[in-house]
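Entry: chain A
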Amino acid sequence: MDIELRGITKRFGPVTANEDVNLSIRSGEVLGLLGENGAGKSTLMNVLCGLYSPTDGEILIDGVPATFDGPGDAIRAGIGMVHQHFMLVPVFTVTENVVLGVERTGRFDHLDLATARAQVHAINDQYGLHVDPDALVENLPVGVQQRVEIIKVLFRSADVLILDEPTAVLTPQEVDDFFQIIKALRDAGKALVFITHKLNEILEIADRISVIRNGRIVGEGLPKDLTRPQLAEMMVGRPVSFDVVKKPFAPGGTLLETRDLTVLRDTDEIAIDHLNLTVRSGEIVGIAGVQGNGQSALIEVLTGLRRATEGQVMFDGQDITRTSVRERHRLGIAHIPEDRQTVGLIKNFTVAENMVLDTYYDARFSRGPRVDWAQVNKVSAGFVRDFDIRTPSVFQAAGHLSGGNQQKLVVARELSRETKLLIAGQPTRGLDVGSIEYIHKRLIAARDEGDGVLIVSSELDEIMALSDRILVMFKGRIVAEYDANAGPVDKSAIGLAMAGAAA
Partner candidate 1 sequence: FTACQVTDTGGIDDNSFNQTAWKGVEDAMADFAIDGRFLESQAETDYEANINSLIEGDCDIIITVGFLLGDATQKAARANPDQRFSIVDFAYEPAIPNVLGQVYSTDEAAFLAGYLAAGVSETKILGVFGGINIPPVTIFMDGFVRGVDHYNAQKGASVSVLGWDIDSREGLFTNNFESLDDGRAFAQNLYDEGADIVLPVAGPVGLGSAALADELGTDKLKIIGVDADLYFTDPQKSHVYLTSITKRMDATVRQVIETAMNDTFNGGVLVGSLENGGVDLASFHDLDSAVPQEMKAELDTIREGIIAGTIKVRP
Partner candidate 2 sequence: MTAVPAPRIEPGKTRHARITGGILIGLAILTAVVFAPDGTGIATFRLSRPTDALVLPNLVVPAVPFIYAAAAVLAFLGARQFLRGGTRWTSLSMGIGLAVAVAAFLVWATTGKAFSLTGMLQATMVRAVPIALGGLAGVLSERVAVVNIAIEGMLLAGAFTGALVGSLLGGMGGLAAAVAIGGLFGFILAALVVTYRMDQIIAGVVINLLVLGLTSYVSSQVFQEYRYLNNAPVFRAVKVPLLGDIPILGPMFFQQNIFVYGALIMVGVATYYLFHTRMGLRARAVGEHPRAADTLGINVYRTRYINVTLAGMVAGFGGAWFTLGSVGRFDEGMTGGRGYIGLAAMIFGRWHPVGALAAALVFGFADSLQQKLALLQTPIPSEFLAMAPYVATIIVVAGLVGRARPPAADGKPYVKE
């Protein structure tokens, strides 16, 4: 089955997510769709799978124009999508998730799960997926959940599979397995669309590549004709240097130290297991690891958002294991949270209010029980200017700023305090290249001024580019450590460690 997108345009109010996109998808072929964050990849595919209706343009299936009035139509037409954020019901079993929407029933609308279970087994066998049809999805690791998503699509006998950033949540080893599955699907005659912004992956798996920028297709070609720098330039719109400029490494004394730190998740499982690490001032420590290995819990316990069950956290020679979030802020720990837009700021609050969200109590901004709003507004206006945040006024609701400016607001707030240690979770997730450069510059500046910096990121490239020291976390422990200043670090070794090979 071949699909042709012609002149697709999609607007959300004033935002144009896709403009005049032409694309063809053919059976027995993997089409790689490359583009940076916010380029419009997901939107385009959501149009294709019927979730959005295009503002303009048409979709041809085997040369026949098709209109989708909802995802059901697209599914019936043989188009299935594995979404960037999984669309699985956690409390359902694999089989229930798979049949949802295309259930077979007996009398009185009775669900026939037995037949479905047999079909899941068959799909398992055909593509080597190994998924237990009766497992509850919430108990499955992400890698398996992804396979459930694929089974879902295959169960609907889709001929076209759209995979939106499927590798973002996988370890390098899981990626290899995953590519095997893709190849098996391709060889079975399916048409595949593989979305990513990772250059190596696309070069490895795609049969054909299209690059999308600002909602438009800006380049197409075959992998053998394209190089990494070329692709990067197409994607970003200008030559990209993959280098980072830092001052020579001159670490100071130990700033942060954990001793046998153990932390439980809300479910009583162990998230961090007797973990020991140190961060010195003037160094950037990067923590690599696949999501779900305790990185978020580590950040939470270091910033005081979660209690340690056992062990100690020392900061600047002081035991802060039981110290509150507020007190840690006062001691000089700054935190740029992973999920900045939802936990870093309050969308209905003004820019000024957000600017003092964790400093309003400080003598600069308050008089006794009262907040000195005049002072807050004045200082905020200064920060807005210094950090180049684009807003008409400090009274603008933060939610009305663009995504990038919201991020800058959080960074401005955290960096404008007196800090000794900067903890940043996924510091560049969801950012465009300009903002990424900006944030990287700021992080390095902090290190060069003598602050300790702890970065947790699932982007291995980012960790490798910034860190002085790289720690790999697996199942709540540090399983490997690399000194980046001692010479080049072997990326595949890190990958293996992330998958637990060193443990």
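A word on the picks: all candidates are chains of the complex that A comes from, given by their letters.
Throughout what follows, contacts are C-beta pairs under 8 Å (C-beta built on N, C-alpha and C of every residue); 3 or more make two chains touch, one makes a residue touch a chain; residues count from 1.
None of the values given here were measured: they were computed from a predicted structure.
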item: Selected neighbour of chain A [touch, this complex] from 1 or 2; value: 2
item: List of chain A residues in touch with candidate 2 within their complex; value: 12, 49-52, 70-73, 75, 81, 83, 86-92, 96, 99-103, 105, 108-111, 152, 260, 262, 264, 268, 270, 273-274, 309-310
